[in-house]
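Could you have a look at this structure, given as structure tokens, before my questions?
Every protein chain but one is kept in place in this view of the complex.
Presenting subunit A:
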């Protein structure tokens, strides 16, 4: 590869052995210049977030999180963002990339238009704390309100609570939620006043409402049969589009709505 000397000396943030017939020789991962516009906010100084531009050399196998790491570790150590597992499971690094809510650790640079600056901001609708970090408390508050735990009646069985494969399948989709808040913070109704329970809380209610082992469905339907509950959904599908786990969020909300209607009539 005839890359510039800087690119060949720098260690790629992630290395994947690409077979010769796919991407050239070993270690010869295509590199390119990327411009990042990252929303910076220091609560002690700024009244509003502002954008700062960073130019970095990235590799074809890198993700947005690798670029954030590179900026933090090599250019500006004051850049703050959350990440934990960095592999799309913990749900810490949901950010707004080019106006769409994504997990930084699951968004590959090769899938973005690297000719234009890549805009990274904190997710919207939650109180901003610093740079890309928001206060998740309002999000978890509505999550707690829908009682995301098994509620049973009657004596405890002496063995495990068995469930048929069909009964398990009924709520399989909504078990995938990692509580990253990408859906709730993409919802325009949530942006207005933050009173709406939000898609994530309803998805997690769905997970228990349709669980055959759970007896607390009525309690949860009561909580969500509220002016800030399922009736506030405008089916804009922003949540379904934003979900990094591919959960059919809007469908789950509609199913909870149907359950409330069936109970009422």
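Keep this in mind: contacts are C-beta pairs under 8 Å (C-beta built on N, C-alpha and C of every residue); 3 or more make two chains touch, one makes a residue touch a chain; residues count from 1.
One rule holds in what follows: contacts and distances are computed from a predicted model.
This figure omits one chain of the complex; the name its UniProt record holds, of "Succinate dehydrogenase, hydrophobic membrane anchor protein", "SCP2 sterol-binding domain-containing protein", "Fe-S cluster assembly ATPase SufC" or "Phenylacetate-CoA oxygenase subunit PaaA", is "Succinate dehydrogenase, hydrophobic membrane anchor protein". Checked against the hidden chain, the listed residues A:57, A:195, A:212 or A:248 yield one contact partner: A:195. Within the full complex, the residue among A:108, A:150 or A:261 touching the omitted chain is A:261.
Only one residue in the set A:31, A:61, A:142 or A:204 touches the chain that does not appear here, and it is A:142. In the full complex, subunit A makes contact with the omitted chain through residues 39, 48-49, 51, 96, 99, 119, 121-122, 124-128, 134-135, 137-138, 141-142, 145, 188-189, 191-195, 223, 225-229, 231-232, 234, 257, 260-261, 264.
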